[in-house]
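Notes follow the structure.
After this line comes chain A, so read on.
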Amino acid sequence: MEYILKNGIVYDPINEINGEKKDVMFKDGKIVNSVSDSAKVIDVTDKLVMPAGIDVHCHLAGPKLCVGRLYRPEDERRGVKPKTDITRAETGFSIPNCPATGYRFSRMGYGTVVEAAVPPLEAKHTHEEIIAIPNIDIPPLTLFGNNWFIMQFAKEGRIDDIAAFVSAWLKITKGYGVKIVNPCGSEAWGWGMNVHGIDDPAPYWDVTAREVIRALAQANEMLGLPHSIHVHPNDLGHPGNFPTTINSIDCMKDIKKNSEYRNQTIHLTHAQFHCYDGTSWRDVTSGVEPVADYINKHDHVTADMGQVTLDETTTMTADGPMEYDLYELTGLKWANKDIELETASGLVPFIYSGRNPVHSLQWAIGLELALMIEDPWKICLTTDSPNAGPFIRYPRVMSWLMSYQRRAEMMDNKEVHAWAGRKSALGTLDREYDFYDIATITRAGPSKIYGFEDRGHLGAGAIADIAVYDLEPNNFDPTRNAAAVEKAFSNALYTIKDGQVLVKDGEIVKIVSSKHVRTEVEGFEDEEKRILEEIMPFFNRYYTIKFENYVVHDHYAEPSSVYKVNASK
Partner candidate 1 sequence: MAYEPPVTDYDEIVENCTCAFCGSNCDDVDILVKDNHVVGVRHACRLGASKIMEDEDQRLTVPMIRDENGELMEVDWDTALDRAAELIAGAVRPVFYGWSETSIEAMKPGLELTELVGAVIDNQATICHGPTVQAVQNVGYPLMTLGEVKNRADMVVYTGSNPMNAHPRHLARYTTFPKGFFRKRGRFDRTLVTWDPKYSDTAKLSDIWIPFEENGDYGFCNAIRAVLKGKELKQDFISGIPKEDIVALTEKMKNTQFGALFFGLGLTHTLSKQRNIDIAIQLVQDLNKYTKWVLLPMRGHFNVNGFNIFMAYEMGFPYGVDFCRGYPRYMIGETTTIDLLNRKECDVFMVIAADPGAHFPGGALAHLVDIPVIQIDIHWGPSTELADVVLPGTFIGVETAGTSYRMDSVPIYMKKAIDPPETCREDEWIVNELLQRVKKIKEASK
Partner candidate 2 sequence: MTYIEKPSISNVVKFEDPDVAQVKKLTVMLNTGTDIYQGACKKRGSTLKDEYRKVAGVCYMDPKDMARLGVGNWESVLVKSDWGEVVVYAAHSRDAPHEGMIFIPKGPWANVVVSPETYCCSDPTYKGIKATVEKTDKEVLLMADLMRDVYKKYVKEGDKPEELPSLGEMPVYKKIRSG
């Protein structure tokens, strides 16, 4: 089937198309340069056209989400929508049920969403949820930062073996890339402890975050994986944590990248939570400036925002000790889930409020990051959904980034507490994102960062994932119309996925299966076999499940989209 999207105003930063009026053509699910006369015409004259959105970091499928849904029916009762002839019922606000997750991303014009943390032992669960989520492709990142084997090998400096382990475990878990969460800290949480800074060793293992991050980064580049290591550094959410953040990035600047598509060797995720100065919640101030400055001066790092949206939400992370701290701080119900040999995790509901000084400062810090990091290719739009806010708020964050007037208004009329202005530089930042910048931080940049050569742009050969919004960029001023920006980005005029129209006029018109996007390393099979043989006795002794039953079987990952990586390259 051939289609032609006619006369849209196209923003496609990878192909350097900045608001040109042009046609986008696609055939059999792929973008093409020309189509025959019989192509079906979709008229989008003067409307905003972009590649479909890519979310670099979201918690949307897996065991943590399920604990959240199980223990927060009060959240599920928000956002209930009855079934229609096409869609199933929706529930939930910060932790929607799987169908709602797919529909809502699809309605916002998103096509690919990264699941940010998969414990290998429960990877099957994540894939089961991906099967239940419709309409978006999902690459899951596998957790490695507190894995006992990795910690042991990192201590011994066995980079080759880590590479073999990572290569094997990406296949076993059907994962896309390497996620590191509070390296060594989540292991310390096994004993109710934490680590502070990158040189504080994990109990017993006597290995530091610095060693683990470096070792995994080296292994990642040895394999030449499409994505770099994806790091949630130590000390998340602690006042005075920005030096830890900079140290975590800086400690690996000498590591050479092995990928032609992406530029970075480390992705710093939900940076907002990692940019605090001060010593306590009383004297906390923004620590964005030094971090943004570092990122501006170095090309081996990219980041995403983790923008606070001032909603009641559910925090969830593999950073177990942080969640306990949060529980002590708020007294709200605490859930925890430690995974044997691999990681910890925790959940606490959280009520961000513009009346609260700290939350308002967090709000300002996220925006500061996006405005102070000069190159939009180095920062992506996220809310670390649902941690800093649910993903349905992305359009609102866009509206803030696009309008200095709106930000000033929020600070002036007390929609946020005075701390937002007093303790950060947000009030002085008059930079405003344009549609090209928005396309960069939600499409092009993520595509580069993840090595998704086939998506995030509209060049011939890319998969036809396209979003059209009901805005006319040529006669619309986003700096003055924040509400209209939010509305338009929340309800795509068209969302096209693999060449199929899934959303029209903000409503779901078609359901398709989500693809499990994963990486497979080729040319490392002997090393994988050797390392598996070596660790198998240990595995059998200390896991409570047989290796045969630990592996994610193929039928959990259909349909798949596999990125093959040739390790010998």
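A quick word on the picks: all candidates are chains of the complex that A comes from, given by their letters.
Here are some notes:
The definition used in the following text is that contacts are C-beta pairs under 8 Å (C-beta built on N, C-alpha and C of every residue); 3 or more make two chains touch, one makes a residue touch a chain; residues count from 1.
All of these numbers come straight from a predicted model, not from anything done at the bench.
Checked against 1 or 2, the single candidate touching chain A in this complex is 1. Of all residues in chain A, those touching candidate 1 in their complex are 61, 63, 65-67, 69-74, 76, 80-83, 88-92, 95-100, 121-122, 124-125, 128-129, 132, 148, 189-192, 204, 324, 327-328, 333-341, 347, 541-546, 548-549, 553, 556.
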